[in-house]
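Removed from the display is one protein chain of the complex; every other protein chain stays in position.
Let's turn to chain A:
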Amino acid sequence: MSAAPQTSASGTGQFAQSAAVAKRPLVIALGLIALLLFTGEQLSPGFASLDQILRLLIVAALLGIVAAGQNLVILGGREGIDLSVGGIVSLSAIIAGNVMAGENGGIVPAILACLLAGSFFGLLNGIGVTLLRIPPLVMTLGMLGVLQGLLVVIRQGIPSGRAAPALSEFVSQPVFLGLPGIIWLWLGIGLLMAFLLRRTVFGYRIYAIGSNEHAAYMAGVPVRLIRIALFVLSSMFAAVAGICLLGYSGSSFANVGEQYMLPSIIAVVFGGTPLSGGKGGYTGTMAGAVLLVVLQSILTTINIDESGRQIVFGATLLLLMLFYGRGARMRG
């Protein structure tokens, strides 16, 4: 069933305006995923089994949802980046766990509370970046510090929450056509993002401000408003991922979200969206997220020390980056 994200990926690629740009990284990512799955199957039979691939896709979906927001912020250009997503994921997992407290009836209020909290911090990020013109890296880095502090406060006051049974089922059990709910959710987000980026005015404006902010401003695009919206969306996607992560792990524990901060950026880069923004799309990012998760999973299959695993992981990431947009050579 690894075909699931792949079909959706090539599907959106066909009606993409900038297909020429988006296609190449997508093909690379899909090719590498196939190669890794094949290698994994050779190393440990059963690695590419249906069950195992479904498990990988669930993990990839968690990363991919965070990367959706990251992707939007990066597409918007002007060194757009959101380092606070990890903090939002953790915060959202804790809020959701405490609001639902193991009861199915608490799911809807929990989702609302998480989205509200997420959009609040996203709004602050957006205001800092646009109205105060703080560089995104600095603003979201500072916000990450605030969120980490807030998590300490929250964890002192209340017990770590529990996921509602229905949420856990949604994340890990098949709900439709044998696929878990979270994969359907991820596919839905993929379609939504493709529609948003390729079929709406908002989407075109994101590319416009990402490739030439000044020209977009002169053409009447509300640059600041859009950039604020991007940061709000980024935090909201992170909040959704936090809820799903709670369902995946059962209870919310310390700093679960930290592990998503930089990998979400890598997934975007592996998906063919350069950090300079203005080109690329989410379909590639989905493949990038799967690629990253399959790679990590292969390394856990191989019987080596944690140190060796990290060394191979780091070196492979560098190697993979060579396939993607390298900077232009200096010319006189």
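By our rule, contacts are C-beta pairs under 8 Å (C-beta built on N, C-alpha and C of every residue); 3 or more make two chains touch, one makes a residue touch a chain; residues count from 1.
Operating definition for what follows: contacts and distances are computed from a predicted model.
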Next item on the list: Mind telling me which option in "ABC transporter permease", "Monovalent cation/H+ antiporter subunit D family protein", "Putative tricarboxylic transport membrane protein" or "Sarcosine oxidase subunit delta" is what UniProt lists for the chain we can't see?
Entry: "ABC transporter permease"
Next item on the list: Tell me which residue among A:33, A:48 or A:143 touches the hidden chain in the full complex.
Entry: A:143
Item checked: Identified contact with the non-displayed chain, of A:116, A:192, A:225 or A:311 -> A:311
Next item on the list: Name, in rising order, the residues on chain A that touch the hidden chain in the full complex.
Entry: 79, 81, 83, 128, 132-135, 137-139, 141-150, 152-153, 156-157, 213-214, 217, 223, 262, 265-266, 269, 274-275, 305-315, 317-318, 321-322, 325-332
